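Of the protein chains in this complex, all but one are displayed in their positions.
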Amino acid sequence: MSDENIMNQGNSEEISAGIKIVEEKGIGYTLTVEREDLFKAASALKEAGFDLFLFVSGIDYPESIKLTYRVYSSKRQNKLAVMLKTEVPKSDPTVDSLVPLWSAANWHERETYDLYGVIFKGHPDLRRIFLPQDWVGYPLRKDYSDDHMTVMDDGKKDKDKAAAKDKPAAAAPKESAEKQDAPEQPSDIADANEVSTNGSDKNE
Amino acid sequence: MGLIKMSKLEEMKISNHNLSELEKDLALNGEVESTEDIVTEELAIHFGPQHPSAHGVFHAIFHVKGEVVTKIEPDIGYLHRCFEKIAENRTYTQFIPYTDRMDYVASMTNNWAYCMAVEKLAGIEVPERAEHIRVIVGELQRIASHLVFLSTAGSEAGALTPFVYFFDEREGILTLYEKICGARLTYNYIRIGGVRADAPEGWLDDTLAFVTRLKKRMYDYDRLVLGNYIFKKRFIGVAPFSAEQALDWGLTGPPLRSTGVSYDVRRSDPYSVYPRLEFDVVVKYKGDNYDRACIRSDEIKQSIRIIEQAIEQIPEGPVKADGIAKVFKPAAGEGYGHVESPKGDLGFYVVSDGTTKPYRVKIQGPSFGNLQALPAMSEGTYIGDVVLTLGTLDPVFGEVDR
């Protein structure tokens, strides 16, 4: 575990051998693991009484996607909730699915797959959940661009941009900030296709 | 009454319904002599997206065999607006009005959860008076949301009159909200470090008068809806869930508490001034539709208790923390804030990179988690009961899809 050598940083507790939760400012108890150890750490948490899965969230960084899980315990007396953190590289965004431990992880992992493109190995039904199955790209990645989509444009956008240039006091158009980023990497699209053909069943 | 092949039914192990009684009834009416020669095929029925009982835009495929649902495939995303992406392109304050549009039946708690997450991130202390006002408006919101639940649950079971009464009561809350923040649905009232404006003169008295009146009326409403013969027949014993199942499927809020797990954020992870207020976490044990409905009525009574105490204790003072710059720029870090919204555990996870805009906002919507359990909960029940089960989970699709 990566946090073995962390000295007593605020409040902490050893859940089981080598798995120690540490209090972090703003978010409470945290456990940071390598992605290979994720399933093992999660099993240890489950055994320690953390039986309610609350969410999984991706955070997009230039090189990697950080995943944050939150689990809650209905049985323990104190230190009731833990943020379980791990990191996957963007070149190979795969991680073990936690559905075998908590059924609740099902939709949450589908959501993270849909919006971040993280592939959860062992997930029973990894399909997009919010967006249509044929959607291209992962919208919550910072480099996502929807230029490939047809946009109705009556010249309004250009006018906004011109107006913003004239007077810096007015707000910069926020829509343009979303669009100026680099286009989607082809490797991600390939990933998406591969998974959606594997994971989806006949009815979409 | 659709006729079903009885042996098949037994195979499907429908524990929720008293089959022998049904069989007796059918035999009594002379409708069925031998159930062996009735054969049904499995049908796939599309439910929604625009169905009045779907509580929004929910699409599901029900696989039915006779009247019994064997499989449900939910399909969500019709109201997806990707607020999490929008948040990354708005300043911290600018995102508050968007949270209103998630769970639009309970906007106030959404505002609150988001502001709490940002306050945790930036380490802001909220003044006492503001905390009390937040508790009052938050509990009013719980009452309003549960009133909507009771009215829709009643109307789904065929009782249309209570619908009007509950909406009339809710109107009182909306008027109170209009007085304090100027809007009736999308409040945008709670601010980072406090609330937008102090309660106007006389507002607290009006609120007290309202809850006192509602307390008296709740007795009537309970008898009218929850005590009703048809309502009981439709709800008792349908789609029961055990505590293990509920935890496994990640239920929160009233559906989880109806199975005997006492998980209420107000007590499990106390925030605001709740530790100082006296109230009970309502817990039921059967976990069926009726418990899920009753728990909300009981929570209304607890909320009334909380409001009374909060109004009694409210101190004078500022309603907004000092020293929050116009251009709000928290240091890089993370914050997680969650409140017990009427639907369950509503959390916001905010990551900052030190600029004026959040780097990431994750919304943990309780409706999303609760809706997930619908297939597990209602496979094996009658198709007419699926709508009730969906109703008792009380999802709001603005929050499911976000």
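All chains are identified by letter, namely A and B, in their written order; residue positions are counted from 1 within each chain.
Everything below uses one rule, namely that a residue touches a chain if its C-beta (ideal position, glycine included) is under 8 Å from a C-beta of that chain, and two chains touch if they have at least 3 such contacts.
Here is the rule we use: contacts and distances are computed from a predicted model.
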In UniProt, the chain not displayed here, chosen among "NADH-quinone oxidoreductase subunit I", "Nicotinate dehydrogenase FAD-subunit", "Cytochrome P450" or "ABC transporter ATP-binding protein", goes by "NADH-quinone oxidoreductase subunit I"
Out of B:65, B:196 or B:362, which is the one that touches the chain we can't see?
B:196
Among B:123, B:182, B:270 or B:317, choose the residue that contacts the chain missing from this document, as touch is defined above.
B:182
Among B:94, B:245 or B:268, which residue is in touch with the absent chain?
B:94
Check each of B:46, B:223, B:276 or B:329 against the chain that is not shown and name the one that touches it.
B:223
Hidden-chain contact residue, picked from the options B:42, B:125, B:171 or B:205:
B:171
Hidden partner interface residues of chain B, rising order
90, 93-98, 100, 161, 165, 168, 171, 175, 178-183, 186, 188, 196-198, 200, 220-221, 223-224, 227-230, 326
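Everything that follows uses one rule, which is that only the chains that are shown with their structure count from here on.
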Flag every residue of chain A that touches chain B in the complex, lowest number first.
24-28, 51-55, 57, 59-60, 68, 70, 72, 74, 80-81, 83, 102-108, 111, 115, 129-132, 139-140, 142, 174, 177-178, 203
Interface with chain A, chain B side, in the complex: residues 61, 73, 76-77, 80, 82, 84-85, 88-90, 120-121, 123, 247-250, 252, 256, 261-263, 268-269, 333-336, 345, 347, 349, 351, 359-360, 362, 364, 368-369, 372, 376, 401
